[in-house]
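Next up is a structure, given as C-alpha cells.
A single protein chain has been removed from this complex, and every other one stays in its place.
Labels run A and B following the written order; every chain starts at residue 1.
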Amino acid sequence: MNTVLFEIVLVVVMIADIALLGTSRIPACIRIVAAQGITLGLLPVVVDHAERPHIIALAAITVVLRGFGFPWLLSRSLRMLGVPREIHPPLGYAMSTVLGVVILGYCFWLGARFEVTGSGMTRLVLPVALATILIGLMITIVRRHALMQVIGYLALENGIYALGVGLSIEEQLIVELGVLLDVFVGVFVMGIALHHLHHEIERPDVDLLDELKH
Amino acid sequence: MILLVSGLVVMVLAGVAALGCRRIPRLAGTIAVSGVLSGSALALMGAFGALTGRAPARFTLSTAIASANALANDSGALAIDALGAFFLLVVLVVSSLAAIYGLGYLERNTRTGASWFFFNVLVASMAFVVVADDGFLFLIAWELAALSSYFLVVQHDERAEVRRAGWVYLVAAHVGAAFLVVFFVLLGQHAGSLRLVSLAGPLSNAAPLHVMFVCALIGFGTKAGLVPLHPWLVEAYPVAPSHVSAVLSGAMSKLGIYGLARVLTLLDPQEPWGWTLIFVGSSSTVLAILLALPQRDLKRSIAYSSAENLGIVAMAMGLGVFALTRGNQGLAVVALAGGLLHVANHAVFKTLLFLAAGALQKATGTLDIERLGGLLRRMPITGAVFLVGALAICALPPFNGFASEFILLVTAFDTAISIPFPVDLSGLIVVLALGLASGLALACFARLVGIVWLGEPRSDSASAACEVGFLMQAPMIVLAIACLAIGLGVPWMLSGLERPIAVLMNTSSDMVGGVLKRFSAASLRTVVSVGAVLFGTIVALAVVRKLMLRDREVSQHVTWGCGYTATSSRIQYTGSSFAEPITELFAPLIPHESRIRLPTGTLPEAAELEKHTLDPCEHWLYAPAFRTIRSGLGSLRWIQHGRIRLYVLYIIVTLLVLLAWNVG
Partner (left out) sequence: MMIAMEPLPYLPLVLALLGAPMLRSVINRTKAWFAGRRGPPLLQPYRDLRKLLSKGAVYSRTTTWMFRMGPAVGLSTVIVAALLVPMATIAAPFAFVGDLFLFGYLLALGRLFTVLAALDTGSPFEGMGANREVYFSALTEPVLLLCLATLARQTDSLSLSRIYPAVGVFSWSDATPLLVLVAAAMLIVFLTENARIPVDDPTTHLELTMIHEVMVLDHGGPDLAFIEYTVALKLWVVGQLIVGIFVPATQLTLWGAMLADVVGLFVLAVLVGVVESTMARLRMPNVPQLLLGAGALAAMAWLLVLQVGS
C-alpha cells in the first residue's frame, strides 16, 4: 500500500511538470506548482509512516509554505502586474511538452545508471526529482513572462526537495528548513524586484530587461 | 546464366534498333517494348533456378560462351543468387509493365526512338547491377543506369524546371556514386576481393568497418532517397515522363536497398549500424510524409511518399541488424521478411500510383490538384486503380501494404517488449514513427483522392477529361489486382522469400522457412481470413442496402449548400486548406516562404497570398552548402583570367614540379 501511495505521489509530480510546460495561463500554472508542492510536502509522511513528530512538523510547514504561502505571494504580484496571460514563448507549447517528455525519459535512463541502494520506492524518486529540477530550469529558459521565471524557480526547488527526501539525508529537518528559508527569501526578493520592474518596463517580458542597460 | 545474359543483350539490341528506326515512332516503340518484354522473360527464366534453390551460378565475361563453372576469375564476373533474383524479379516486372504503359503514353514524335533506346539501356543496366559479382562491374552498371535515366528524366527539356531537375539529379547521383567508389576501394583493400555474391563470409575485423558502412549508407541511401538525401528525388520524379517516374521509383530506388542488403552480407553487422538505420529510417518515414502533405503537384506528393516507404524498409533493416547482433535469429528473419516484402509491395503500389498520375496528366494536361476534381466520374478505371493504390500505400487491410507494415509492427513491438534496454527503445521509436506516419499518410492520400477524383471539376480541362486507352489501362489493372492478391496471399509470398532472406543472413533456408511458417500460422493466416470476412461483410451490407432501396423512392438533388444557391466548383475545399492545419502544427519542420499583400484602407479591394512550402533539407542544408562552396570557389576565379601566356606558364611549372618530384 505504501509503495502504491508513493508511486501515486510521484506520478502526480510528473504530471504537474508536464502540465506546467503545456499551460499558457499563469494563474493555472501557480495552482499547478502549488499542488505539486502540497503533494511533495506529504511525501515524507508517506515514506516514514509519520512516526517522528518533527517529520509531521516539517510536512506541515512545507505544505503551508509551498502550497499556500508562495502561491499567495505570486498571485499578489500577478494582480499588480495586470496581464495574467503568458507572452507567446519562442518554443511553442506543443514543442515544450514533447521536450518535457524527452527530458523525463532521459532522467529515467540516468536513474537506471546510478547505483542507488534502497527499495523500489527510492529508485523512482531519483528520475522524477531530476526531471522536476530540469523542467524547472527549462521553464526559466523557455518562458518570457517574469512571473513564469519565479514559477520555474519554485519547480526547481520542488525537485531539490524531492531529491532530498528520496536520498534520505540524515538530519533532514535542518537541511529542509534551510532550503525553505532560501526559497522564501528568493520569492520575496523576486516579488520586490517585480514591483520595481513594473514601473520601468511596459510588459513583464524578461527579454525586455536589456532596456535597463540604456 | 546464359539465358539471363542473352535476355539483357536482347533488350539492348532492341533499344538500338528503336534508335535506328526513330523516324517511325510507332515501330520504334513496339520494337523497344517487345525487346524489354522478351528480354525480361528470358532473364527471369535464367534467374528462376536461383530463386528456387539452386546454388548461385557464375558467369565470367572473359569466357563468354563457356558454361557456368568458369574459373574463379575475379574480374568481370556475373552471378545470380536468391537475393539478386528477388530484386531482379521486382525490377523487371515493374519495367515491363511500365514499358507497355509507355507505348500508349508517349507522344509520337522524332524523340520517341531515342527515348526508347535510353529506356531499354536503363532496364538492362538495372538488371546488370543486380547480377554484377564484381565491384568494378557493379559501379559501371550503376553509372550506366544513372546516365540513361538522366536522359529519360530530361526528355521535356524545353521547360526550365526540367533542365534544373535533371542537373540536380546528375549531381546527386554522382555524389552518391563517389561515396560508393570509396566504399568499394576500402572493401577491396580489406576483403582482398571485390566479389559480391559468391563471397565466403562477412568481413568482421577490418579497421574502417564503420567508415565503410557510412559510405555505403550514403551512396545507396542517395539512390533510395532516404532523408536527408532525398531532394533530388522530389525534383526528378515529377518532371520525368510518367512511365519513367514509375521505373525510377518502383525499380531504381530498390537498387539502393539491394546495395544496402549486399553490404549487410559483406560486412558483419554491428550494433551502431542498427541505431543509424533506425534513426535515418524513422526520420525519413515521418518527415517525408509530412512534406508530401502540402504539395500541389500530384507526382511530387507521390515522390515524397516514396521516401517515406523506403524509410520504412530502412527501419525494418535496422531492426534486423539489432536482432542479428544479439543472435536472435527468429526476430531477424521476421524483420528482414517485413523489409523485403515491403520492397516488393512498394514497387507494386508506387508504380501503380505513378502510372495513374500519368494517365491523369495525359487526359487533363495538368498535375496541379487545384485544377482537377470530379474525375472519378469521367475516368472510372483510372480512378478505381488509383484508389486501390492509395488504400495499399496507407497500409489498409486487406491490401499488400498492410501485410508488410503489420509484420514490421509486430517485430517492433516484440523488440520493445522482450529485448532489454536500450535496444527496446528502437522498437518503440519504430512503433511511434509508423503510427504517426500512417495517420499522416491517411491524411495525405485522403486529400489526393478527395481533391483530384471526387467532388466537382475545378477547371475546364478536368471536366473534359476522358478515360485513357487500353495499353495504359492494362498494366494499371494488373498492378491493382496484384495489390489485392499479395495482400490476401501473404503466407505464400513469405515462403517465396525464404531463400533471399537466407542469403541475407548467411544461414540455411530451412531455419528461415521454419520461422516464417510459424509466424504465418500464428498471425498471417488469421489476418488473411479477417480480410476475407471483411470483404464478405461489405458485400453483404451492400446487397442489403440495394434490396432495401429497391422499391423505394431514390432521387437526385444538388448538394446541400446551407441555403446558398449560387454554388460553383470554387466553393469546394481546396488542397492547401486540407493540408494547412497539419503543416501548421509541424511548422518548425517545414519552411515556407509567403508573400502577402493585404488591402489598405477601409474599403475592400483585391488581396494576394502566395505560399510555397520548401524542402527543409534543401533549404537549410544543401542550398547554403552549395552557396558557400560556390562563393568559396568564386574567390579562386582569378586563376581563370584568360591570358594564354600565363596558362602556358602554369603547364610548364607543373611539369617541372612533377619532374623534380619523380626524379628526386
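The rule is short, and it goes like this: a contact is a pair of C-beta atoms (placed from the backbone, for glycine too) under 8 Å apart; a residue touches a chain by one contact, two chains touch by 3 or more.
The structure presented is a predicted model; accordingly, all values stated were derived computationally and were not measured.
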Residue in contact with the excluded chain [from A:14, A:78, A:138 or A:151]: A:14
Sole contact to the chain not displayed, among B:114, B:177, B:446 or B:484: B:446
Candidate in contact with the missing chain, chosen from B:207, B:558 or B:660: B:558
Absent-chain contact - pick from B:171, B:211, B:481 or B:542: B:542
Touch residues of chain A, complete complex, unshown partner: 3-4, 7-8, 10-11, 14-15, 18-19, 22, 93-94, 97-98, 100-101, 104-105, 108, 112, 123-124, 127
Residues of chain B (touch criterion as defined above) contacting the omitted chain: 373-374, 376-377, 391, 394-397, 402, 406, 409-410, 413-414, 416-418, 420-421, 424, 428, 431-432, 434-436, 438-440, 442-443, 445-447, 449-451, 454-456, 522-523, 526-527, 529-530, 533-534, 537-538, 541-542, 545, 548-549, 552-562, 569, 571-573, 577-578, 581-582, 585
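In this section, only the chains that are shown with their structure count from here on.
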Between chain B and chain A, distance of the C-alpha-averaged centres to the nearest whole Å: 50
Chain A residues touching chain B - in the complex, by the definition given at the top: 92, 94-95, 109, 112
In the complex, chain B residues that touch chain A: 421-422, 585, 588
